[in-house]
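Only a part of the assembly is drawn; its chains keep their places, and the rest are absent.
When the chains are written out, they are named A, B and C in that same order, and each has its own residue count from 1.
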Amino acid sequence: MKLTVYLSGEIHTDWRDQIKDLCNAKNLNISFLEPVTNHELSDDCGVIIMGSEEKKFWHDNKGAKLNSIRTRIAIEKSDIVVIRFGEKYKQWNAAFDAGFALASGKSIITMHGADHQHALKEIDATALAVAETTEQIVKILEYTIKGSLN
Amino acid sequence: MKLTVYLSGEIHTDWRDQIKDLCNAKNLNISFLEPVTNHELSDDCGVIIMGSEEKKFWHDNKGAKLNSIRTRIAIEKSDIVVIRFGEKYKQWNAAFDAGFALASGKSIITMHGADHQHALKEIDATALAVAETTEQIVKILEYTIKGSLN
Amino acid sequence: MKLTVYLSGEIHTDWRDQIKDLCNAKNLNISFLEPVTNHELSDDCGVIIMGSEEKKFWHDNKGAKLNSIRTRIAIEKSDIVVIRFGEKYKQWNAAFDAGFALASGKSIITMHGADHQHALKEIDATALAVAETTEQIVKILEYTIKGSLN
């Protein structure tokens, strides 16, 4: 079985690279998809390409819509959506991705620290696995693909 | 046209009652649905009914799953989902509802203050209306049902 | 059989009232839905309710999104979508409604003059009936509901 996995959420740590490197080292047959992880560019992409806006709302609106093309397509192409909630920012877009993924029939895995446990209880309740570390995520993916663990 | 509207999000202010009272005063043909708004009960409902848990994670998990029965059914029965982001708490479940509603083909209206504008840009970008006050929400509902404003 | 019929398209003639009056006179069990037919209000509704915009694009964007709440819900609630192409304006929104209705599994009936025949061939090709007059539309609805004509 080949898997397509979307890595949603936090963009300020290297958790995606950790997962991809570990999966590569284990030769797991996984295509990883991810949002634009360049924070500044993802904020400004809309106005850079389609022209500036005076109001911050429309500046953001143009960028958010443009980013959603990539995000939406990626989630739809995925079998599994891994969602990382980090320490900083509101991260409402990560929670939004979780809701979108669930109603789209995707398998959801969350990754976050114990401090966010209560606030994430609704999302964790829809997840098929709740992890704290990238090592756990990789084991979950390995087990799902190979049906074994070493 | 009769509408069913789900009022998602913040449970610590009376914004739902304001909207319902104003819509009643205008005789708008709307059925309002809402989550359990008793904070303590919604946290503890699972263990109250189905037995206590030592771990906070499972205490929360039982409650969150039980609450999701009501929430999921209510969103599916709705034509419009209004999502209120307030001042307090992480409110990831509100963002989660937004994603679930979008992928379920519902019309989304958000309500929040200007201070949350940037953090909510992905969700606002999928909303068909972005409001700041309950009066605006009521006018949006009135206009949608009657096709006029007074 | 009870029908719900959405009347899409031209808003500057009284074709909707003609159809509704004739169907009422025949006691046909039909709920009619329709877009906002007040041209000025439908253009300005967004900024009236949610605040003005300097740019025409965003002025229009706010209004168009707000109108789409009503339009989208109405099409989804309908069994049949009647689309009237009149003499004036681009009427791209009417053609847009036709595409949306088709992909949503609705039965499409078009009404337009012979002069638009060639330009509307793609849409007529998806219609289950192509009419020129409101009398024909009413007979089509009568026949669909009652299975007879008088």
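By definition in this document, a residue touches a chain if its C-beta (ideal position, glycine included) is under 8 Å from a C-beta of that chain, and two chains touch if they have at least 3 such contacts.
Because the structure is predicted, anything quoted here is derived from the model rather than measured.
Q: With 3 identical chains placed here, how many copies of the sequence make up the full complex in this file?
A: Identical chains making up the full complex: 8 copies.
Here is the rule we go by: only the chains that are shown with their structure count from here on.
Q: Which chain's mean C-alpha position is the greatest distance from chain C's?
A: A
Q: How far is the middle of chain A from the middle of chain B, if each middle is the mean of its Cα atoms, in Å?
A: About 24 Å, centre to centre.
Q: Express in whole angstrom the distance between the two chain centres, defined as the mean CA positions of chain B and chain C.
A: Roughly 31 Å separates the two chain centres.
Q: Two or more other chains in contact with one residue: find those residues in chain A.
A: Within chain A, no residue touches at least two other chains.
Q: Flag every residue of chain C that touches chain B in the complex, lowest number first.
A: That would be residues 33-38, 41, 45-46, 48-50, 62, 65-66, 68-70, 72-74, 76-77 of chain C.
Q: Which bits of chain B are touching chain A when the two form their complex?
A: Residues in contact with chain A: 56-57, 60-61, 63-65, 67-68, 85, 89-104, 116-126, 130.
Q: Residue numbers of chain B touching chain C in their complex, please.
A: 1, 3, 79-80, 105, 107, 109, 127-131, 136, 139-140, 143-145, 147-149
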